[in-house]
Structure formats: structure tokens, C-alpha cells
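Please find one structure pasted underneath; my questions will follow.
Every protein chain except one is present and positioned as in the full complex.
Labels run A and B following the written order; every chain starts at residue 1.
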Amino acid sequence: MTIDTLVFTGGFREPVFQSQSVFRTLMDCMARPGTIGRIAPAVLPPPPLGAMAGAVALMLCDQDTPVWLTPGLAGSALPAWLAFHAGAPVTDDRQTARFAFIEKAALLPSLSLFAQGTQDYPDRSTTIVVEIEAVEGGRPFRLTGPGIRDEAIVAPRGLPDLFAQMWSENRRAFPCGVDLVLTAGEEIACLPRTTVVHPLEA
Amino acid sequence: MYVAVKGGEAAIANAHRLLADRRRGDRALPAIGIGQIVAQLGLAVDRVMAEASLYDRSLAALAIRQARGDLIEAIFILRAYRTTLPRFGYSRPIDTGAMLVERRVSATYKDLPGGQLLGPTFDYTHRLLDPSLLGDEAVEALPEREDTGEPLMRVSDILAGEGLVEEDGGLPEGHVAGDLTREPLEFPMPRDLRLQALARGDEGFLLALGYSTQRGYARSHPFVGEIRIGMVEVELELPELGFAVPLGRIQVTECQMVNQFKGSAKTPPQFTRGYGLVFGQGERKAMAMSLVDRALRAEEFGEDVVAPAQDEEFVISHSDNVQATGFVEHLKLPHYVDFQAELDLVRRMRRDYEAAQNTDLPEAAE
Partner (left out) sequence: MNTANLATYNFAYLDEQTKRMIRRAILKAIAIPGYQVPFASREMPMPYGWGTGGVQVTAAILGPDDVLKVIDQGADDTTNAVSIRAFFQKVASVAVTTRTGEATIIQTRHRIPEEKLKPGQTLVYQVPIPEPLRFLEPRETETRKMHALEEYGLMHVKLYEDIARNGHIATTYAYPVKVEGRYVMDPSPTPKFDNPKMHRSEALQLFGAGREKRIYAVPPHTEVVSLDFEDHPFEIQSFENPCALCGAENVYLDEVVLDDKGGRMFVCSDTDHCEQRCASGHRGSLAYDGEIVR
């Protein structure tokens, strides 16, 4: 496939309805951490970004949202794809990024390097979309917090070993801090900054 | 036995039929045409365009007809349409110095290059009802003023030449002009957003605030440096082409108010400015806007904020007539659930009060 076809194809065929259904799935997962959402992503971003993360990008990003990409993604056809389908500018400044995308197996940078929001405007923080290997089969965590009845058990595969520690630092910054969207295949899960992650023995 | 009322849908449909009937009025009279509104009620059309932030005379006239002449309702209709329009880009700043001027007056100079041009003004008309307008008496047709192609020097440029007035408001390097119809409001505001809010603001509200500054609530010793009304070119920069493309001409009214001088150890004394700019012919609005703009710059000039017109959050939060009319008028929606809650509390407090009165009585008798 040529670069051009990678860039100019692979958007939503029916943007209005497909982005709505991706949004509802994502909103439901953000409102109920631990819930795993399943939906056909309906887009095809240039590799190495996965389809689900690509769908989230087209559903939420546009000219108003600077996007930060890992070196692997920044060097792919993704910036041109985002520019063509979403009009979204790519930034190398994590502090101004409204969204960040991390492809599978790429290094997840320290969360505190991204925009955290301020005490006055804690919403002005980066939402980080992280592709993982699978939403199940990894090291188990117990989740508590808003959106969770008592507790939820999740076992995402492909997060850094020190994830629980990274996350608890993020949690401590509340109401500031980043929010995470985890994607794998046709599945999606969210960790809003309010969620408390307790590591469990595997 | 009680049967509750139902029928909201039918009631609404009937109300709208009635509205259509009343809007049309006496069928023996011809319906008013959009072209007639544009041509003969032009200042109403201009106000609607200005406060709706949409330059389209025909649509503004349609809104006025649809609103039965209620201009705030017409502004609302046009705004609700504007919000659905796609955004192609942002034009270059218009150059009012290059305006094809129809009216231009200055209060600060007796005469000046290009002269004073009264234009189509109500000024110096005697406000006597004119019986000739009861019918359709012929009105002399005038030739259009010739476009000499010579730009008319702006009064502010004359003063600026001597350094006696502050520079045209500049923006910091790299500042992209904001748009409060696309971004959430945040205080304090940069002046560009504030001017946008004022340009969309209610003429009556700004008029009252401007008036208040003249009566001592943040007095600024204003002089009308210049009012000019005329046509200006709108141009769009196309990055693909590398130059600006003219989109057409619009009519605007600009007011430059020259206000009391300021100076400090570092800057020599010079006059300050208030600025007003609106679509169409809207002199009262542009003047009021420039007074309020100057008042809102109080902090910039180290003045005490003591009057309503200087209070940015107060002025900007309440200047939009579409917001204001919606919230004031929403009081007519049912509130009986809240009212019931208050009723219940007042009854309870009454019972407590009466009980207390009764227990107090014997003591009073003693």
C-alpha cells in the first residue's frame, strides 16, 4: 500500500453514527472503570497504530486538540492521517497535548510529563490512549472508586511492570492528573484519574 | 374525582397556528416582502445582523418578519442559524482606513482632510411626524457618491502622527484572535474577545452603561475622534495560494472615542482610546461600545474599578440579549415542583411561628 492510500483511506465510512457508537462505548467505560467495551472500530489507521486507538482519535480529535505521538507513531503515516481525517495538529510538547497515543509495546512515558491540568482547571489535562496486548490475561488489579459498585477486577496485559506505582502517583494529584484509555483489538477500557488501583498477586 | 390535564402537544400546535395567523395579520393587506424590509427597515436589519454576528441582510430580514418585528427574537433566530454554519476560515482584519466612506464625522476637529460627511443621518432632522410618509409620495432619487478611490485619513492617524494618542491596540506576538462562539468564556478576557462580546452585545444595555460613564460612573472625558460608516473589503488568506482573496464588501460603522490622557514617568502623556465596530449602520451602538470598551480598560491604565461599566465580569456576563432574554423568560416555565418545596417549608415555618405565639401568650398576660 502506498503512503497516500494509507493517509487518505481508513476513516469512518459513516462518521456521524460510527463515531457516536464509539463514543458511547468509551463514555460507558469511563463512567464504569473495569468495564470492558467491545465495538467494531470501523477505521483503519496506518500501522503501527491499532484500529481501536485510531477510532478514538477520529472520534475525539480535531483542530482544537493538539496530539502527542510516540516517536514510533510520529515517524509513521499517522500524523498525515490525523491531519487529513481529523485536522488534528501533532505536537511534541506533552504539556500542551490534549491527547496522547502510545502504540502497543512502545514505552509509556512517565504520566506526570503530560498536562496535568491545574487546581483551577483540572480538566485541562492530557487523555492518554494506550494500546495494550489484551484487556485480559495480565497481572490482576483490583479497582475501586467512582463508577465502581464495590470493586472491579481487571487484568490488562501489556502495561509497564511499575504501572500500579505510576498510577498511584497520578491518583495523588487529584483533582489534577491524566486519564487513560486502554485499547486492544476491538476492546476498550478506561481508567479515569479517580480510580484506585490495587495490585493483586497473579 | 379528578382528571389531570393533558394535551401539551395539541396546545403547542394550536399556539403556533395562532402565531402564524397573527403574524400575517389582516389578509386584505399585502404581505410584507423581504426585499421591502431590507430596503425600508434597513437599520432594524443592521441591528439584527450586528447582534447576531451574521452579515446577511436577506436572512436578517426574514428573521425580522418571522419574529413579527421583535428584534431580539430575530437576533436569536439568526444566531441559531449561524451556529450551524461550517467555518471555512478567518478573514484578514478589515482595513477601515481604506473604507469607501458614506458618513464620516469628527467632533475633535472643525475640518480635516476629506471633510465632514454627514451621510444619511437622523441628526438635525426635526423629529416631527411626517405625514408624507403615510402614503407613497415620490422621493427624489440621488446618484451614488462617486468612489474617488482616495482613502479618507482616520482621525486617530492624525493624532497618532503627533504621538498624542496611544497606538492602535496591538496584540502580543503570535496571538491568534479568539472566538467566544467557539471557546468557553474565561475571565479576565483579552481585549479581542471583550470587543467581540461587546459587538454582539445588546444595544440597549451598552447604551445604558455608556451613558452611566458620562454621568460619573467611571467618567472618561470622551470625545468622538471619528465615526465612519461605509463599505470595507473582506479578504481571506488562502495558504495554498499564498495571497489574500477578496470575498466581497460589507458595510460597517466604526467609532474611535478619544479619551482622557494618561501618562507616567515612562510614557509621555497621551490620549487613550475606546473602540467600537459593528456591522451595518449602527452609530449609537458603536459609540456606546467604544465608551464601554474604554471603561473596561480601567485596570490596564491603573484606574480604580469602581463603576459597573468597568467591571468586566459584570458587563460581559450580562451583555448578551439572547442569553438574558432566555433566562428572564424561562421564569414562565413551570416551576411548581420547586414552588411546592418552598410552600411546604413556609407552611411548616408558619406552624412553628403560630405554636410559639400560642405558648408566649400566657406569659404576655401575666
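Assorted remarks:
One rule holds for everything that comes next: a residue touches a chain if its C-beta (ideal position, glycine included) is under 8 Å from a C-beta of that chain, and two chains touch if they have at least 3 such contacts.
Small disclaimer: the values here were computed from a predicted structure and weren't measured.
Residue in contact with the omitted chain (choice from A:44, A:80, A:134 or A:148): A:148. Touching the chain that is not shown, out of A:60, A:97 or A:154: A:60 (per the contact rule at the top). Only one residue in the set A:122, A:140 or A:185 touches the chain that does not appear here, and it is A:122.
For the options A:21, A:96 or A:112, the residue in contact with the chain missing from this view is A:21.
Panel shows subunit A; residues 15-17, 19-21, 23-24, 26-28, 30-32, 59-62, 64-65, 98, 118-123, 125, 127, 146-149, 174-175, 179, 192-194 of it touch the chain omitted from the view. Along subunit B, the points of touch with the absent chain fall at residues 1-4, 6-9, 11-12, 34, 56, 58-59, 62, 76, 79-84, 86, 181-188, 313, 317, 322-323, 325-330, 333-338, 340-345, 348-349, 352.
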